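Missing here is one protein chain; the remaining ones are kept as they sit in the complex.
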Amino acid sequence: MKLVLAEPKYFKDSISIVSELVSEAKFKATKNGLKLVAMDPANVAMVNFELLSSCFTEYEVSGEEEEVAINLANLKQILRRTKGDDILSLETTEDNKLKIEMKSNTTRSFSIPTLEIDDKEQKVPDLSFPVVVEMDSTTLTEAVEDVSVVAESVTFLGSKELLCVKAEGDLSKAFIEIKNNETTSIKAETDDKYKAKYSLEYLKKMISGSKLSAKTTLHFNTDYPMKLEYKVTDRVLLSFILAPRVDND
Amino acid sequence: MKLVLAEPKYFKDSISIVSELVSEAKFKATKNGLKLVAMDPANVAMVNFELLSSCFTEYEVSGEEEEVAINLANLKQILRRTKGDDILSLETTEDNKLKIEMKSNTTRSFSIPTLEIDDKEQKVPDLSFPVVVEMDSTTLTEAVEDVSVVAESVTFLGSKELLCVKAEGDLSKAFIEIKNNETTSIKAETDDKYKAKYSLEYLKKMISGSKLSAKTTLHFNTDYPMKLEYKVTDRVLLSFILAPRVDND
Partner (left out) sequence: MKLVLAEPKYFKDSISIVSELVSEAKFKATKNGLKLVAMDPANVAMVNFELLSSCFTEYEVSGEEEEVAINLANLKQILRRTKGDDILSLETTEDNKLKIEMKSNTTRSFSIPTLEIDDKEQKVPDLSFPVVVEMDSTTLTEAVEDVSVVAESVTFLGSKELLCVKAEGDLSKAFIEIKNNETTSIKAETDDKYKAKYSLEYLKKMISGSKLSAKTTLHFNTDYPMKLEYKVTDRVLLSFILAPRVDND
């Protein structure tokens, strides 16, 4: 497998975000692009990352697909060394290494070991979400940071026209109303109110997806997982699934 | 009580500064404005804060005055979430909470508990200061940071034309001369030299008042408290009184 990227930014930023949730993961290179599906170690969050083959200036995969498992913290540290105008190539070698080359004035190459991961393959589950909110990434980021001041979990309340983001700590409370407007589109399947609670520790990591895209889509359902998606057409998709917190209040 | 601020900056910055010195305090809303007078826990420093009623676009106080006691660290964390163009409102509720609302595109509201503080009321003492130095806030800030390199307390020496700021550590010494000029006005009542020593730990917190105003006024007297005042006409006053350090040198 040899993959060459003229714009390393999407790959670099995505790995930086994913590595906060997952420490080791298996990349799969198919004819459509480079993919990664992984659970966090606590089995609370799933990451789905795709870098489409249209991002690459060279894209060689032998056979139908190739897999390579990597320590992401390791990969992230090396990708940090890429600069904006570097041409980045990723190549698996015969001695089970991943060779990462950065080319500009100088040629810099790194090699890191590939891993054996025997896990059964992770599949993105088929979920149904009656509430879908498309909004500026900053709107969600601000709301998550607001409620983080008072608590460690957040409740989303969605209806046809309104998304409420609320949190209640031991002493203090926070409540944010996000309405349908030019930049926000809130859709609910029925006239019901949908309500679910999620961990802010995880959400705070996920909203870093705003580095990739100025828009995000939040999907959820009552006492059900949520999905958060950052997407750049023809380039990259980074989406997260997060299990709900169900407790006795 | 319901108070609305179109420019939250003065309130936000003041609380951030005051919370470094005082952890819990009682605000008093009178017809002139919102006031706070508090001592630090060690009884070394007093803070006097006034946000004049002309700052507010809405200002409802029931009766002559209303009081509300708050944990300032708590309040500060929430005010950090205001952005420049937010309209900020503060409202006491029937269930003994302070509701803090920030309005721009979205409406975000926080509520924090009010406290019972039984302390007798703090009054700003009547002090007489023969030395008064009006100067750029940065002049004082620089001098305090200079002497902090060598020691933990500072001595002010004031006379008719000259303010000397000096400090002596175990090994090193620092000495700064500030003269009367276009930006600095030094006044002393008599031809005497006035001299007093203060804690730099406290002073370093107080000089953050430079966030509010580009000018500051320092008042002191020999072996006597000092007063440091940051003021924006018709808007805000933040002043500090600091007890002297009297030692055997």
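We just call them A and B in the order they show up, numbering each chain from 1.
Convention: a contact is a pair of C-beta atoms (placed from the backbone, for glycine too) under 8 Å apart; a residue touches a chain by one contact, two chains touch by 3 or more.
Everything numeric in this text was worked out from a predicted model, so none of it was measured.
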item	value
Hidden partner chain, touching residue among A:Asn105, A:Ser128 or A:Thr233	A:Asn105
Residue touching the undisplayed chain, where the options are B:Met39, B:Leu52, B:Val132 or B:Ile176	B:Ile176
Selected from B:Leu90, B:Ile112, B:Ala143 or B:Leu218 as touching the chain missing from the view	B:Ala143
Absent chain, residues of chain B that touch it	139, 142-143, 145-146, 149-150, 171-179, 181
Interface with the undisplayed chain - residues on chain A	74, 77-78, 80-81, 105-113
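Quick note on the criterion: only the chains that are shown with their structure count from here on.
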item	value
Geometric centre distance via CA averages, chain B-chain A, whole Å	44
